[in-house]
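Below: one structure in structure tokens.
For this view, one protein chain was removed and the others were kept in their places.
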Amino acid sequence: MFYHIKELQFRAKPEKPDPVYARKLQEVLGGQYGEMSVMMQYLFQGFNCRAEQKYRDMLLDIGTEEIGHVEMLSTMIAQLLDGAPADQAEEAAKDPIIAAALGGMNPQHAIVTGLGAAPTDSNGYPWNSKYIVSSGNLLADFRANLNAESQGLLQVVRLYEQTTDPGIRDMLSFMIARDIMHQNQWLAAIEEIEQLDGPIVPASFPRERTVEEATRQFMNFSEGEESRQGRWASGPLPDGTGNFEYVAKPQPEGQIPILGPAPDHQHNAPGVKPYLSNPGK
Amino acid sequence: MFYHIKELQFRAKPEKPDPVYARKLQEVLGGQYGEMSVMMQYLFQGFNCRAEQKYRDMLLDIGTEEIGHVEMLSTMIAQLLDGAPADQAEEAAKDPIIAAALGGMNPQHAIVTGLGAAPTDSNGYPWNSKYIVSSGNLLADFRANLNAESQGLLQVVRLYEQTTDPGIRDMLSFMIARDIMHQNQWLAAIEEIEQLDGPIVPASFPRERTVEEATRQFMNFSEGEESRQGRWASGPLPDGTGNFEYVAKPQPEGQIPILGPAPDHQHNAPGVKPYLSNPGK
Amino acid sequence: MFYHIKELQFRAKPEKPDPVYARKLQEVLGGQYGEMSVMMQYLFQGFNCRAEQKYRDMLLDIGTEEIGHVEMLSTMIAQLLDGAPADQAEEAAKDPIIAAALGGMNPQHAIVTGLGAAPTDSNGYPWNSKYIVSSGNLLADFRANLNAESQGLLQVVRLYEQTTDPGIRDMLSFMIARDIMHQNQWLAAIEEIEQLDGPIVPASFPRERTVEEATRQFMNFSEGEESRQGRWASGPLPDGTGNFEYVAKPQPEGQIPILGPAPDHQHNAPGVKPYLSNPGK
Amino acid sequence: MFYHIKELQFRAKPEKPDPVYARKLQEVLGGQYGEMSVMMQYLFQGFNCRAEQKYRDMLLDIGTEEIGHVEMLSTMIAQLLDGAPADQAEEAAKDPIIAAALGGMNPQHAIVTGLGAAPTDSNGYPWNSKYIVSSGNLLADFRANLNAESQGLLQVVRLYEQTTDPGIRDMLSFMIARDIMHQNQWLAAIEEIEQLDGPIVPASFPRERTVEEATRQFMNFSEGEESRQGRWASGPLPDGTGNFEYVAKPQPEGQIPILGPAPDHQHNAPGVKPYLSNPGK
Amino acid sequence: MFYHIKELQFRAKPEKPDPVYARKLQEVLGGQYGEMSVMMQYLFQGFNCRAEQKYRDMLLDIGTEEIGHVEMLSTMIAQLLDGAPADQAEEAAKDPIIAAALGGMNPQHAIVTGLGAAPTDSNGYPWNSKYIVSSGNLLADFRANLNAESQGLLQVVRLYEQTTDPGIRDMLSFMIARDIMHQNQWLAAIEEIEQLDGPIVPASFPRERTVEEATRQFMNFSEGEESRQGRWASGPLPDGTGNFEYVAKPQPEGQIPILGPAPDHQHNAPGVKPYLSNPGK
Partner (left out) sequence: MFYHIKELQFRAKPEKPDPVYARKLQEVLGGQYGEMSVMMQYLFQGFNCRAEQKYRDMLLDIGTEEIGHVEMLSTMIAQLLDGAPADQAEEAAKDPIIAAALGGMNPQHAIVTGLGAAPTDSNGYPWNSKYIVSSGNLLADFRANLNAESQGLLQVVRLYEQTTDPGIRDMLSFMIARDIMHQNQWLAAIEEIEQLDGPIVPASFPRERTVEEATRQFMNFSEGEESRQGRWASGPLPDGTGNFEYVAKPQPEGQIPILGPAPDHQHNAPGVKPYLSNPGK
């Protein structure tokens, strides 16, 4: 169960409105790696957690914090939209600066949301739950989380570069800090599990059931061997089971696929007489 | 530019058809973490790569391999659909085993694809490109890749448990091996970059622009402190900038948000007389 | 079965082209609450109607009218796109006014639709049938309809504010009138059913099967009690079963959820040896 | 900002697992009118609220409660999935009852989520934010809310009919009660605003700018006049501006649309010689 | 403008209910190539038509007919759902035939639509407007239409094979006839335009602006030359500009792509010190 308190977790007040930036900021609210994604991802991982309670608690702590980040960003976007010149379109279009602003705005901010934040990305594409994952395997999911915080922070930093408004930067400086913390958090949590199980997810599949040499081979599917230079092509495997091998020219081991003809009821074969495979009554 | 050769990378031949399993196998072909996702993710990261050529080459090598995995899975699914009893629906429904099989099939396999593989997941949801990311930042993207290979392998292992068909397991034993290799590969590539920059993505944002204490604090947004027990709540930060701090009862630092009233042209205010803010002609 | 006549239901002719406004107008054609939505919603409710014929007839009357509204809007948009400067991109970009217009256009109008209307919203997001509902319960669906006409009219009014073109406003003045009528219509239809069943959908669930006190309680899930001031927190319940109660600090009544560990075949448990729960052959 | 407490708002414990019912229950978790929808709808309406604080507070109170409903449903679904026979697919398929259960399950529960709840509907379609609305106009949005609670409760009641498990029914009896309360709540809130402004959204558009007779006319777009019998076709208009009029055979008032030919740069005209409208260099 | 009449275009009455078949039939109502697609495709092509009126009229004639096909299919599906055993789930599940039927049903038919048709495909995926096209170029669009009628008829024929219910087959025998007619219609319309312009869309691009030899070459991007045997690899080109050429081993003509490094503000470069490219205040 959840409670709300009215103060924001951190200040969210722009110095002045900027409806074009409001559109951009939508990306980290409702985009693929926005705050809605981490909020929902952590909450679902927490609700579904079948492991020790410390994991469930931790996931719900951070998921709960992220609801508050959605709140901060929404509040910021609404304020950036204050005074958007949406009723003077034709007049405005004669001033090229305003015209450009109008062109760069998200029209739905002035038609659909009443100058409020939308649960979408910077192109108006709606948030959807295929952005998130909750697999039940902690190591797999913590990697998803580390990825989400890495992509998300990168986007926030790019947005920081695209404004000098001190109020926006003030809020972003906090969100950046939290994303750094959250990267630290998932790195630590990953370390804890990898020490137990090693780095392959899931550790529990019997290696003898695999085609074992294929677990070591970097396959060079192109002419030229630049890819041989990387850490991934030689030296010890991170999972400790041997060394990388570089296969310069990988060869197929499978058959040439020849599928049987489609059955009659699919009506695919050219050159036959009309028929029904299921003539019925 | 790309070339095709006709043999599959590995054997893909089931012992006998199984249209219900064909539906399940769609998950790792066209689902969120299926082979289409890794194929497209690696290809786009390669095409967009602005770093050293060894990275581009490596990304395109593995992306090219994954096109071949899409081919193997499609071939397997088509064969699992051989002989699906799609023309005898009513008769079949009187045999409960066949009826159940019909109920568990994906109807589109017999209506839309002509008993071929579909570019969708196990519920018929289409693959879409929001499953993938190509950010331009290598560390961020390699984490996305490690996550994709972890989630993907977990799903393949679960599918391995759900059949004993030796032909299916033969193919999966190879795909599992490759996913283990690919986890090894991304772990090694990540290690290479982290040794240069440390583990925070992006490393290049100036820390003094952040709210620095917030980069260290685990915030306990719930009653109870089970979350204090984890590695993420005490001890050194993975980025080496200090130690985790546990904030037992986080306090808000922001304002209570009070948004200004909506402008007239949004027609939101109750209790006013009819008006136009832009009366025009 | 349906017939078409060639005249539009009302005039739809702009005074002059305006490709930026054409993009905006897409919102009420193919957006969440655009004319495609009400058209399809009323038609499906009519086709599925299992109640008295007067309801089916009424639903199909209004659904049929809305097809004509889609026609009017499409016609208007095509005319607004006349003369869009799509072949002079580079030259145009040197005139800031034209450049801004180009920036504000939907590029698909000049690449995909050949300067015709698109079945999408103002950001190019396609119409989809999850915008609509047909539940079989008349009161539920009439509320959906009243909502759609309310949101839709609000958007049309906002668009009216964003132009002064007399031709556009002429058409909108008719569409606004019809949306007012349609709100009246659904209000009247709702009244008719509520007089029979009361205002709760569905009326037919036995109250003694509910946790009855919870049907009356406004729960204040935040600190502070501003929410106590509304009509929803005190006074008689609209369904006539008692009075609202304000619960200042709601308490949980459920368990702390503790999920059992995942079964072996899910491969989630850390710290185990490799295994197969279904070893097969 | 938000806090979490560990107990559920109400009991959520099934008597025994039922993976087929788990799939069905997904509808009211992640479907069009599921708990994720009301949760996100109320939170966004609250975050964007520019009206009196009592409205914001009320919206966030109920939005916060709904996060807890998502938690309850997720917990229930995870427990219904306990012991799903996902590792014995082939053996199980020989027992027709188990085979049917396997056919009726959502395969993603055993492949993707590790026997946890998914943020999707009962067909595995992901939740997306186009299910919700936050328009800034309170009356419009409260109607959206009333609609959501009406459709949602109807679905929950239908699900109640589809099980007799006492644990599931216990939880649903609470959720039904809350949905009844929430319908009461929105009815009361709507009444409060309608008393100020009347029932048309938005009230603020000047009637003289509309085609006034069209605000009163029910148009019979079909042969036959069954639709004349309803409250929507005669008697006083709910907005008090006159009486309904029944137009038995509505006539068009617009032009026959004749669009100008496409400009050259669109390459649509048949029968012309090859050309470039923008020959460039 | 449109009118409705109450009779269906053709009979639509099953001999007996069949909720599993109802799910399948959804494919040709709301699937990628279902009746909703052709209805909306023809209507939008008609509304957007800038060519001679005979084309507009023809497009709207057929689009109007298709609205009636949506009506017929919806009516059929609702009747197939009569008596679906949705309230006896647990009892029913003990009879394996009924259990299988329940497993094969679309759960949303009994939870969401009240035993009515849904605007979705056979897996519950919603219809969306990216299924359709209206490009403004008649030849391009008539090819889209011919394709839609070909795929659609194929699916209907497959569905005909999957039932022997005389009432369903009666309706399908009419829909199959209309799809045959519509294929004939588009073939004839295509012929009319190709006689004017030849078969390449658009005819109006100047050939001398192309890399002309590449307009003739079949490129064999694989080892082995089975693809040499087809009509597409030798003999006269359908557009009359020469003969097909078979390029047995196509060679690249482009550069090895080397992208410049990302600009600083994207924060992609490893190994640099922290910086801001836009330090601001």
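Read from first to last, the chains carry the letters A, B, C, D and E; within each, the first residue is number 1.
Please note the rule applied: a contact is a pair of C-beta atoms (placed from the backbone, for glycine too) under 8 Å apart; a residue touches a chain by one contact, two chains touch by 3 or more.
Just so it is clear, the model here is predicted, and its values are computed rather than measured.
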| item | value |
| --- | --- |
| Residue ranges of chain A at the interface with the undisplayed chain | 20-21, 23-24, 27-28, 31-33, 96-97, 99-104, 121-125, 155, 158-159, 161-165, 221-224, 250, 252, 254, 257-262, 266-276 |
| Touch list for chain E against the chain that is not drawn | 5-13, 32-33, 53-58, 60-62, 64-65, 71-72, 75, 78-79, 82-84, 86-88, 110, 114-115, 125, 128, 130-131, 133, 135, 137, 139-140, 143-144, 146-147, 150-151, 153-154, 157, 160, 169, 173-174, 176-178, 180-181, 183-189, 191-192, 199-202, 204-205, 209-222, 224-233, 235, 237-239, 244, 250, 252-257, 259-260, 262-266, 268, 277-278 |
| Residues of chain B in contact with the chain not shown | 1-9, 30, 36, 40, 43-44, 47-48, 50, 57, 60-61, 63-65, 67-68, 70-71, 74-75, 78, 112-120, 126-130, 132-137 |
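Note that only the chains that are shown with their structure count from here on.
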| item | value |
| --- | --- |
| Both-way neighbours, i.e. chains that touch chain C and touch chain B | A, D, E |
| Interface with more contacting C-beta pairs, comparing C-E to C-D | C-D |
| Distance between chain centroids, defined by C-alpha means - chain A, chain B (Å) | 8 |
| Centre-to-centre distance between chain E and chain A (centres being mean Cα positions), rounded to whole Å | 30 |
| Residues within chain A bordering two or more other chains | 1-9, 47-48, 50, 53, 57, 60-61, 64-65, 71, 75, 78, 86-87, 110, 112, 114-115, 125-126, 128, 130, 133, 135-137, 139, 154, 157, 160, 169, 202, 204-205, 209, 265-266, 277-278 |
